[in-house]
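A single protein chain has been removed from this complex, and every other one stays in its place.
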Amino acid sequence: MQQSISVLVTFVLVGGLVAVMVSLGWLLGPRTETPAKGEAFECGNPPSGSAWGRFPVKFYMTAIIFIIFDVEVVFLYPWAVLFDRLGWFGFAEMLVFLTVLGFGLLYVWQKGALEWD
Amino acid sequence: MSPFLFFLLAVPLVVFSLGVVLARSPVRSALSLVVALFLLAVMFFLLDARMIAALQVIVYAGAIMVLFLFVIMLLNLQQEPVETARPGQRTIAGVFSLVFLFFMGAIALRGLPVMPGPGVETAVTPSFGSVEALAERLFTRHALAFEVTSVLLLVAIVGAVVLARKIQR
Amino acid sequence: MLTLILISAVKALIVVAMVLNLAGILGWVERKGSALIQDRIGANRAAIFGFAGAGLVNTLLADPIKFLTKEDVIPRGVDRLLHTLAPCVSLFPAMVAFAVVPFGDRLHVGELVVNLQAIEVDVGVLFLLAMTSLGVYGVVLGGWASNNRLSLLGGIRGSAQMISYELAMGLGVVAVVLTYGSLDFQEIVRRQGHMIGGWIPSWGILYQPLAFLLLLIAGIAETKRAPFDLPEGESEIVSGYFTEYSGIKYLMFFMTDFVEIAIVSAVVTTFFFGGWQIPFLGSQGFVFPWGWSLALPHVVVVLLQVAAYMVKVFVFCCLQVLVRWSMPRLRYDQLMWFGWKVMLPLGLANLVVTALVLLWVRG
Partner (left out) sequence: MTTVPASWYAFLGVLLFTIGALGVLVRRNLIIMFMAIELMLNAVNLVFVAFARQQQTMDGQVMVFFVMTVAAAEAAVGLAIILAVFRNRETVNADEVNLLRW
């Protein structure tokens, strides 16, 4: 109960602050649009072509590997909290889990998915 | 959770879910989903699933949706032409959805009171929803499922790397 | 119910005021600090009547007013909603994340017990990680909604960097959680209250030195500051993902940077340096091991603890400013190499060793 209230109150307060900041800037700032202002900034050169190009697949690979290991880390939190009560059983349990995923890490490492050039 | 709070969360939840389906640009669609997931996390929190709420944000909003956004940006999809639906596809889909909604909704609203249990209305024991209670279940009763999960993740990572890697010609 | 809401609101206001002031002060510290390191005067107009110390006040007041009255330029051909949303989703989670760190012990006011922590959740550590993991959206959206290839490059670089170091950060956090057996910040701070042998405070740094390094480095990488400032690399991609931002929205991105510094400092302080704990200060006052003691009223004790927390946080903020201005920037491949091939295995090894030691010690 208390937990929910504190979370909701803080959300509302901080959200309100952010909204006020944005709307104040919108209200107080001048608005004079010129064609040159709306152009993308490319160090003074006129921008050429669309800004949205395709990106190397490397970034995507990073995100994909991150997802898998993020889930792994997520499983570690409850385990860490209960570690004292689980004892050796918990340790063995997690060791198996980590070993299996360790193979995953070795695989992506060996396949060069972590290499950047 | 009081009805006021419930509707305060449920109405935007439905609106943003519709946004996922109806938005023209994939980026807006993805962001609607992020907001919907965040609202769901708040709902989980209010339902005493605090750990699940945090994990919902960490895993879904912080990892999975980032990957979605990456792919949308990576493939530069925002100039996608208007989608072509086959004739009658929308009608059929709409009819099926309505029928499904009607029957499942009826079950949800009418079929549940016979279920045993004290109901959401009652207060829960303080330990309910705590990390210890969750971990205790996860690492003892569901230990096998937990271990199998690691294999699932291993397979997923191998599969994803194989699929996404550049094909050597 | 109403009192609960009021207390929560007051605490949240305190934290927000704290973090806003800290951001302003840090902006000034950074300018003056960098000038000091580079042997310049720096920010020389930010003085009042020639007194440079007053420049701080000037920075705190004049900067926001100036930013507010600047034009908010939105480039042509962008999604205007997303362009406006990006700084908001950047600042919001950062400020909420700061609110979950406790800034003092319980304060007793008559019958009332106020837990000096704006967001009191029993899964505080996870809550903080959840909020910081949302920070990546500000970067991605800012880069994408700018119609500028430099912004997009900065955004993609930034998000890949943030998610890479999030793993190492998570592993560092798990090691700490393993040591204290709790996800509650207050609990973690309380566990650091006693003295080892009566003399040495049992702060986390003694138990988890490697996790401290991991968390600090990953934290600096998450804030995207030098030596990890590739997303904003001035010499190549102008200003990274906020190149196309001006006025208050620029300030919001700027503030997010400083709030993130504050979060890293707060987390490091809480996990490894005792949070609000002061050595030898108990609930009744100071009790020194050489026999002296000094009784203090409850309010004074609590205020001292709050002050200690703020001082510790500020020291670590200054440390990060110092790091920024004394380290050369990494190359992107080095950055990724460091995150994935050094930090991640180190974090895993630290975790396994910690678990083994714990099993051995606790039987």
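Residue numbering begins at 1 within each chain, and the chains themselves are lettered A, B and C in the order written.
Note that in this section a residue touches a chain if its C-beta (ideal position, glycine included) is under 8 Å from a C-beta of that chain, and two chains touch if they have at least 3 such contacts.
These numbers were taken from a predicted model, which means no experiment stands behind them.
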item: Chains shown that the absent chain touches, full complex; value: A, B
item: Touching residues (missing chain, whole complex) on subunit B; value: 1-3, 6, 10, 13-14, 17-18, 20-21, 26, 29-30, 33, 36-37, 40, 43-44, 47-49, 51-52, 55-56, 59-60, 63-64, 67-68, 71-72, 74-75, 77, 80, 83-86, 89-90, 92-94, 96-97, 100-101, 104-105, 107-110, 112-113, 115, 117-121, 124-125, 128-129, 133-134, 136-138, 141-142, 145, 149, 152-153, 155-157, 159-161, 163-164, 167
item: Subunit A, residues in touch with the chain not shown (by the definition above); value: 57, 60, 64, 67-68, 70-71, 74-75
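One rule holds in what follows: only the chains that are shown with their structure count from here on.
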item: Contact graph of the chains (line, ring, star, complete, other); value: complete
item: Centre-of-Cα separation between subunit C and subunit B, whole angstrom; value: 30
item: Interchain centroid distance [CA atoms averaged], subunit A/subunit B, Å; value: 18
item: For subunit C, residues that touch 2 or more chains besides their own; value: 121-122, 126, 144, 152, 156, 159, 163, 166, 183
item: Contacts with two or more other chains, residues of subunit B listed in rising order; value: 50-51, 55, 58, 62-63, 66, 70, 73, 131
item: Residues of subunit A defined as touching subunit B within the complex; value: 3-4, 7-8, 11, 52-55, 57, 59-61, 63-68, 70-72, 74-75, 77-79, 81-82, 85-86, 90, 93, 96-97, 100-101, 103-104, 107-108, 111, 113
item: Subunit C residues within the subunit B interface of the complex; value: 79, 82, 85, 121-123, 126-127, 129-131, 133-134, 136-137, 140-141, 144, 152, 156, 159, 163, 166, 183
item: Touch list for subunit C against partner subunit A, complex; value: 4-5, 8-9, 11-13, 15-16, 67-77, 84, 87-88, 91-92, 95-96, 99, 118-122, 125-126, 144, 146-152, 156, 159-160, 163-164, 166-167, 170-171, 174, 177-178, 181-183, 238, 243-244, 247-249, 251-252, 332-333, 336-337, 340-341, 344, 348, 351-352, 355-356, 358-359, 362
